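Report on one structure; see the data block that follows.
Partial complex: the chains shown occupy the same locations as in the complete assembly.
First chain written, first letter: the chains are A and B, and each begins at residue 1.
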Amino acid sequence: MLLGVDYYPEQWAPSCMEADMDRIVELGCNVIRIGEFAWHRMEPQEGAYDFSFFDGVIDLAKKKGLQIIFGTPTATPPAWLIDKYPDVLSQFEDGAPRVFGGRHTYCFSSAVYREYCKKIVTKLARHYRNEKAIVAWQVDNELGHEGSDLCWCPRCRDAFQQYLNRKFGGDIYLLNETYGTAFWSQEYNRFDEIPLPAPTITTHNPALRLDWERFCSENIVSFANLQTEILHREIPGCTVIHDFPGGGLTKHVDYSDVSKKLDRVAYNNYPVWGGQKEPLLPSEIAFGLDYIRGLRRENFWVTEAIMGAQGHDITGFLPRPGQAKMWSWQAMAHGCDSLIYFRYRGATKGAEQFCYGLLDADNIPRRRFFEAQNFFQTVREYEDVLSAPIPSDVAILYDYDSLASFRIQQQSLLLDCEREMKRLHSVFFKAGQTVDVIPARMDFSKYRLVVIPHMIVTDPDFAQRLKAYVAAGGVAVVTYRTAVKDRDNNLTFGKVIPVDCDDLLGLVVEETESVQEWDCIPLRGQDRCATAGVFRDMIAPTTAQVLYRYDDAFYRDFAAVTCNSFGQGAAYYLGTTPDEATLTSLLHQAMKRAGLVPLSLPEGVESVVRKGQTRTLRFLINHNDHSVDTLGVSLEPFGVAILSF
Amino acid sequence: MLLGVDYYPEQWAPSCMEADMDRIVELGCNVIRIGEFAWHRMEPQEGAYDFSFFDGVIDLAKKKGLQIIFGTPTATPPAWLIDKYPDVLSQFEDGAPRVFGGRHTYCFSSAVYREYCKKIVTKLARHYRNEKAIVAWQVDNELGHEGSDLCWCPRCRDAFQQYLNRKFGGDIYLLNETYGTAFWSQEYNRFDEIPLPAPTITTHNPALRLDWERFCSENIVSFANLQTEILHREIPGCTVIHDFPGGGLTKHVDYSDVSKKLDRVAYNNYPVWGGQKEPLLPSEIAFGLDYIRGLRRENFWVTEAIMGAQGHDITGFLPRPGQAKMWSWQAMAHGCDSLIYFRYRGATKGAEQFCYGLLDADNIPRRRFFEAQNFFQTVREYEDVLSAPIPSDVAILYDYDSLASFRIQQQSLLLDCEREMKRLHSVFFKAGQTVDVIPARMDFSKYRLVVIPHMIVTDPDFAQRLKAYVAAGGVAVVTYRTAVKDRDNNLTFGKVIPVDCDDLLGLVVEETESVQEWDCIPLRGQDRCATAGVFRDMIAPTTAQVLYRYDDAFYRDFAAVTCNSFGQGAAYYLGTTPDEATLTSLLHQAMKRAGLVPLSLPEGVESVVRKGQTRTLRFLINHNDHSVDTLGVSLEPFGVAILSF
């Protein structure tokens, strides 16, 4: 179990380093994370590689008993490189370059930049190939974060055209047919006529836009793989990680693809950021952790855990005493098995002066330092269980193409797929049920219950897998706008919605409405009324049992929520976004059908059960700012109890 | 009477066409609209004209008994053209081009583009000059819609300079004097120094900006005329139409000028679009129809009537069963005498996947199909009356220069001329009174009542016409900010406001205030109190009778609303925007003065009387989602009754 801090020795006077490391040891650390962002320190002028500074850091760290996670510095090209090749800079939608000065300002399509990255990573790897103190290598930093996943430069246009040329085997007629460019006379005679989907009058072809989303993702994936491959080649057996930021489902890159060639996934976990008045909801933080664990369906590291308020130009909520430590425990409960705090000491200079670390500029240990120290002391006791894998009974599936399809055509102004997923996830969270959030391409046949939210882009193969799963006894919960489009983001001619799943779900969708409000439509169930909003399907059931119908004039004959028995299993269909109580009751019903028992926990209390080889632990986590008694335990505000049985 | 659907055969597999046409006939159609947007299908490479596809479509249509409305394809330049001449693309305000991929992306000033348009339209016309099945030609599509009415490219700057050079006869001193460029040292020595009114520090000269608005309009008018003239020349006797979009009063083009050379005006009528939570108000839909009828003061076609929800990336309100059919009836009542539904079947590919047609992608006829079929069956019975002209007693005047002047200087943040006009119009709508919405340049001497809302730009000639109208017994309703500026968008030195109309109205405006709120100012009338907002004139009456005074401290001595007898007629002046009840009562008073009888109808019920040669019809239209009894008739939700007498 690695426990440590992010330490940026190049940002401090050399005279501080020994005292810093002594105190890092005193904190309870066995590792420091260094190197990321420090390109200029390693190559102050083109070709003048110089790792002596970090040699010194590593020597001292080893002397103090600390191991190293070393980051490649490619998230921040040095000024001399940008000066020599200004067109390495990526561009905004209007063609203005992102000027040197922030981070992630490079274009992923730049062959020049890739060449320089190859060189520095290769040099680094060769220099440290025998350094046993380096326990892991991190490539770049938070790839695609903060808008860096999109670039609109002419080179990206070329690369996109080449991507399409490859995809369509050089056959422009096939592209035209696939995209339906006959619409609005958009037929291309050559691949080099194809534009980026940049601002224009009205909007671009949705199939083109989906391919653009895929191109953006592949561009980042190949950039990450380039470094991973060098590291694996140069340092056989090394552990390569990447530190993913939050919000993965909203990015123009599929992190599950980025993680494929990595050895371990790492997460930068920020329950507060910028001007937030309140932290993320407990279930939202859990969703982020479950998504990260789902990238490779295995345990992960947290490379940036926080103790203080965070933000570049704006900060917000200050985590209360004990609260951030609780978040560390929550991360462990959800599959984190190594944790690094961001950062040892807050920066006095540069853009992150208000990202608070364990220490402030005055260098005096206070509450945040001692909380981290206490956490490190305690957490080691549970290593046996925390390093065990997490088997979940429930999975929520996501699909990059479908998420992208909604970015392209949101359809309802309130339709936010990530929010809908979190809403579904929160019901399981509150029921004490562990959930894997995984890409739809993964095998889901072993789960008891699978949720498929708004998976608008599907294909016959997925439909087949889903039917086989339910037929074999699985329980599926499918929500509206699933199975509406094919893999090219087109509607399917001659097939009813849900495409290829009407038999599984026992229904046909006759009409739809984008509702643009929450909880405005009355529903009637067998013994209770409800409300719904955002969007609705007018469902004509064939074999499905109706759980709720619409109760407004004109649509009283249409179903809103149904359940269909199919083979040994059952498939629920939510044709609208129901109110929270109704959603809870429906998912509880589905859980019971799947043989799962929803726990009843006090508001704000989380329960996670983890099984080790020799013992089982229940983590009881009180996210409330007041005490709670539950399951015979009295939890302090933000308190965590670990029950062993 | 043409009844049909918009059909885009190039978007579907050829194998579908015959079955589609059979069903189009089954629907009750006698016409299909084709061709618009299909440039690449007609000219897949430069100069390689090939109309064989459409030859086949027309042959089959004729076989099935369908006639054709053929659209020129110029709204969507093909990719090869843009590839060859990228600067055909129009530009955003910041100079970024609108990239290929949407529609209407061309610059109206591009001589290159006009040349290519000339060629394709001429070729088309020559190819089909003897095709009798083509009953009408449509030029381009929704000219100036979706922001395409403005372009900021260097070529537009040149063209604008040339436009000014022509307008001022090459006399730059005359331009300087006219614009008052002495203000802020903006005197020009040469026409080629003149900028586009693009973003700068503060704001541009308002006279220059008005000429820019005129230039933009003329540019589009001449583009339309270019095609109309070719068609008229090549196919003598043909009917040329254009399909105007909604929102004409807010565009940077005067559609009444575009319509001058056309043979018929057509309208794309969208009571719902994009993320609307509710359809447009019944009176707003009527306003749009009355405006379209007013373009040439004659009946019109609807080329795009809708049955389903509509939108590119976002959709909203789904028209309830019967509701969209009711809108078709409403259009007929307001002067539509041929109606085409948009579109036969929704697109499965391309940007308009969520513009729902009569059929969905699954190709199964359902409610929307059958409603249209029912409408087509019934409407033919009324052709005798529906083809008769509509004589109105009331006119609302608009003036492109004045509308532009408010776009340039809105004066009050709430002052929205289109909204104010619709508010005035709705009082007549609710009173069952037919209204023509016409350009102020048209002769209005025959109406009983004329409304002149916010016509800030006037001239002595208009003042003279207005006085003659009232002197001869007409009733005029004039609202604030009328007759404030001259035709150059300048204030008039040495004249009181309303300029040249103070005698007609019997008052002088002493001060004004932009109020920025609704209904916040107390008014007192003879026997009732009222409120007003948005803007107010402090009126010093000379001969006018005071109907309302302000009732707040400081301005109690000033009138707010007046009426002046002038010759045989009367001129009302509204110095502010009164609350709805007060506006209604004032306009009812004006109607009575003009010898008109305001009807009293239930909320949401519209009554339109149409006279044919042999019978008179009353259309009773229930815009409510509930039943209503009125005039002895029981109307279903969204029901329409047609009483003959």
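Before moving on, here are some points about what is shown:
Heads up, the rule we're going with is that a residue touches a chain if its C-beta (ideal position, glycine included) is under 8 Å from a C-beta of that chain, and two chains touch if they have at least 3 such contacts.
Keep in mind it's a predicted model, so treat the numbers as computed, not measured.
Of the identical chains making up the complex in this file, 2 are positioned in the shown model, whereas the full set numbers 3.
Here is the rule we use: only the chains that are shown with their structure count from here on.
Between the Cα centres of chain A and chain B there is a gap of 48 Å. For chain B in complex with chain A, the touching residues are 8, 10-11, 13, 37-41, 44-45, 73, 76-80, 82-83, 90, 92, 94, 96, 98-105, 146-148, 275, 277, 308-309, 311-318, 320-321, 346-354, 361-364, 366-367, 625-626, 637.
Those residues of chain A lying in contact with chain B across their complex are 94-95, 179-190, 192-208, 408-413, 488, 490-497, 510-514, 516-517, 553-554.
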